[in-house]
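Once you've had a glance at the structure underneath, I'll fire off some questions.
With one protein chain held back, the other chains of the complex are shown just where they sit.
Read from first to last, the chains carry the letters A, B and C; within each, the first residue is number 1.
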Amino acid sequence: MALVEVSIIPLGTSTPSVSEHIAVSLKPLQKSGLKYTITPMGTVIEGDLDTIMDTVRQMHEACFKKDVQRVVTTIKIDDRRDKPATIENKVQSVQEKL
Amino acid sequence: MALVEVSIIPLGTSTPSVSEHIAVSLKPLQKSGLKYTITPMGTVIEGDLDTIMDTVRQMHEACFKKDVQRVVTTIKIDDRRDKPATIENKVQSVQEKL
Amino acid sequence: MALVEVSIIPLGTSTPSVSEHIAVSLKPLQKSGLKYTITPMGTVIEGDLDTIMDTVRQMHEACFKKDVQRVVTTIKIDDRRDKPATIENKVQSVQEKL
Partner (left out) sequence: MALVEVSIIPLGTSTPSVSEHIAVSLKPLQKSGLKYTITPMGTVIEGDLDTIMDTVRQMHEACFKKDVQRVVTTIKIDDRRDKPATIENKVQSVQEKL
């Protein structure tokens, strides 16, 4: 089980608004059945790392569908093997200590 | 007005658990009065870019307080000047299109 | 053909020096035959995106070998399909305009 944050940026679009491109990129994630949450700066996915990486590869590819010629995708893997990390308990663990 | 995501990682800690270090790093942000939200992979801050950057500099510094000798801090600025971007409307804009 | 930057950070290593961990993580890349360059902040790899992503997955896994329980890996893909991008021509393209 890992947590992975993905951020996908299409370059050379005609306007600075790219939420439609982001929505298209999220389709493979919606189909995957993986647990995820959309944040203001990306999408955080929870689950088996290999399954997530396959899905992220499809998300990156999907962004090229809307007449885009260049995509910059940033993927951050937080992989912890001493104890389970989830979307909920990572946030909770910090908030308890504030 | 900009959105900034910050992620602070202390290196060379005795255990892989670093939520106490993260909590200490968040103190300057709590004092700043800036609007923010904690995500599983970082903290997203909304506000004036110069104020945010000053605060992020203090957050990075705060992480050295707990006997840490090396800190890797990642800052992602999303700065849009054609229309206001907020923590709420960025997420909403994507979710409407799904 | 894509360019991919990888940065691998082991957490909970007791000392802030992690170059030995980085060296172990680079072994799968050395075996892959892919073209790469080591920068002060990561490793940039050039080649077929699927081959690179498979290799990066192995690099991430390799970092757990040295008694590490948590690894944070950041992957940035720059994928351009209108014309070839290489390690050399991307740097050159900027330097010509300075």
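Operating definition for what follows: a contact is a pair of C-beta atoms (placed from the backbone, for glycine too) under 8 Å apart; a residue touches a chain by one contact, two chains touch by 3 or more.
Keep in mind that this is a model prediction, so the values were computed, not measured.
Listed for chain B, the residues touching the missing chain in the whole complex are 49-50, 53, 57, 60, 64, 69-82. Interface residues of chain C facing the missing partner chain: 3, 5, 7, 16, 19-20, 22-23, 26, 30, 37-42, 44, 46, 76, 78, 80, 82, 86-87, 90-91, 93-98.
Contact residues of chain A toward the unshown chain are 9, 11-18, 69-70, 72, 74.
The criterion applied here is as follows: only the chains that are shown with their structure count from here on.
Contact topology of the protein chains: fully connected, every pair of chains touching.
Chain A and chain B touch with mostly matching residues; of the residue numbers seen at this interface, over half occur in both copies. Our note on geometry: chain B versus chain C, Cα centroid distance of 25 Å, whole angstroms. Averaged Cα coordinates give chain A a centre that lies 19 Å from the centre of chain C.
Between chain A and chain B the centroid-to-centroid distance comes to 18 Å (mean Cα coordinates, whole Å). Contacts with at least two other chains are made by residues 69-70, 72, 74 of chain C.
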